[in-house]
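Everything on this sheet refers to the single structure shown next.
One protein chain is absent from this view; the other protein chains keep their places.
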Amino acid sequence: MNEHTPLKIAAHIEALLFALGRPVSKQKIAKKLQISEEEIRAALLIFAARDTGGITLIDDGTTLELRTGAETAELVEQIQKEEYARDIGKAGLEALAAILYRGPLTRAEVDFIRGVNSTQTLRTLTMRGLVRKIPNPKDERSFLYEPTTEAFAELGIHSKTELPDYAATRAKLEQLEAAYRAKEDEAPHTS
Amino acid sequence: MNEHTPLKIAAHIEALLFALGRPVSKQKIAKKLQISEEEIRAALLIFAARDTGGITLIDDGTTLELRTGAETAELVEQIQKEEYARDIGKAGLEALAAILYRGPLTRAEVDFIRGVNSTQTLRTLTMRGLVRKIPNPKDERSFLYEPTTEAFAELGIHSKTELPDYAATRAKLEQLEAAYRAKEDEAPHTS
Partner (left out) sequence: MPIEVKTPVYEGPLDLLLELIEKRKLLINDIALAAVTEEYIARVNGMEHMPMGETAEFVALAATLLLIKSRSLLPLLSITEEESKDIKELEYRLALYQLIKEASRALNKQLEEPMLYEGTGPTFKPMFIPDPSITLQSLRDAAQTLIAGFPQYLVLPKVQVKTVISIEEMIDKLRDRVTSAMRLSFKEFAGVGKNRERGDIIVSFLALLELVKQGIIRATQEGEHGDITLESDSVSTPSYE
């Protein structure tokens, strides 16, 4: 690409996603279009600003995908058959919430939060394509789970920031963790 | 649709074309959206006005189609070539093994056996001519994946029964699948 205006970049990203017809990682887009991830970020703002309601862009954090807009769902529903039902059960919702609001997380971290073994639940979420396993940079024997564009699409939203009470919940989680870490560091006072 | 504003109509046309992924006649669009061809014409003006160079609406008089520019076509072709040239990888081998040993399978069944979503992997295997879709006799809205004759030829065998440990492996997989499904039904705390 010669001209790197955000508008032009946005058009190229849109075209590439449309022509490939599948989710594509930002990393790959950056490489193929020879642009920086910073430039992708700028282009994403343009998508958000000019959303026409027909075709819309989902950003799961690492991957982008084009989907139909929410206001056309009633129409598209008649022609697109979904492989899975949207109902994911109580356990699935809890694990997904943990990953969406606090992720990426290892299986052990999901277990810690829920107080139960989540192997089967995470397997189901992975199978449904709502989360995916990525390598854990801190421990190569384990994986991290992160949400997919499919998860956001099923929730009818474009990115994390549109999750219900996202900012407030994040803030509460961080506050809670900070308070716990501070207590942990305190000299233990046993009688 | 309740309100027939040109903007809303344009969004619905866009979504419809995107969801179907092929050219659609204006007549059919009018019928599907319960609008007049006059209303379609008004909406087309909106497309023309906001064309960004990414996805473009092509109007040949009787049919409408979404397309991308020539510049993108080149890039997409290049990406496709790379993907053809690459090994199918661990995910590809696993999905292919599932279809060979346990197939023919629906996408959901491949997902279930692998424990991860296989949408992209099956797309790659299909593109690579290793598996193909056939109608599902049990459900006409879904497909089954089966190995191609090229896949057998590549392996130097004539049928799947010549695969190493075919009968034992198939039986073991069947048994595990049944046990896992039974476990899923029994545990109300997972979904």
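Each chain gets a letter, A and B, in the order it is written, and its residues are counted from 1.
Assume a residue touches a chain if its C-beta (ideal position, glycine included) is under 8 Å from a C-beta of that chain, and two chains touch if they have at least 3 such contacts.
Every value quoted in this text rests on a predicted model; they were computed, and no experiment measured them.
**Student:** Taking the full complex into account, find the residue in B:I13, B:L44 or B:I113 that is in contact with the omitted chain.
**Tutor:** Missing-chain contact among the listed residues: B:I113.
**Student:** Which subunit B residues would touch the chain omitted from the figure, given the whole complex?
**Tutor:** 15, 18-22, 80, 84-85, 87-90, 93-94, 96-98, 100-101, 113-115, 126-130, 132, 148, 150-151, 154-157, 163-165, 169, 172-173, 176, 179-180, 183, 187-189
**Student:** Going by the touch rule given at the top, which residues of subunit A touch the chain that is not shown?
**Tutor:** 18-22, 55-56, 58, 66-71, 73-74, 76-77, 80, 86-88, 90-91, 93-94, 96-98, 100-102, 112-117, 119-120, 123, 152-158, 163-165, 169, 172-173, 176-177, 180, 183-184, 188-191
One rule holds for everything that comes next: only the chains that are shown with their structure count from here on.
**Student:** Between subunit A and subunit B, what is the gap in Å from one C-alpha centre to the other?
**Tutor:** 21
**Student:** Could you pull out which subunit B residues touch subunit A in their complex?
**Tutor:** Listed in rising order, the residues of subunit B that touch subunit A are 1, 7-8, 10-16, 18-21, 32-33, 50, 52-55, 66, 68-69, 71-73, 75-76, 78-79, 107-108, 111-112, 114-117, 119-120, 123, 141-142, 183-184, 187, 189-191.
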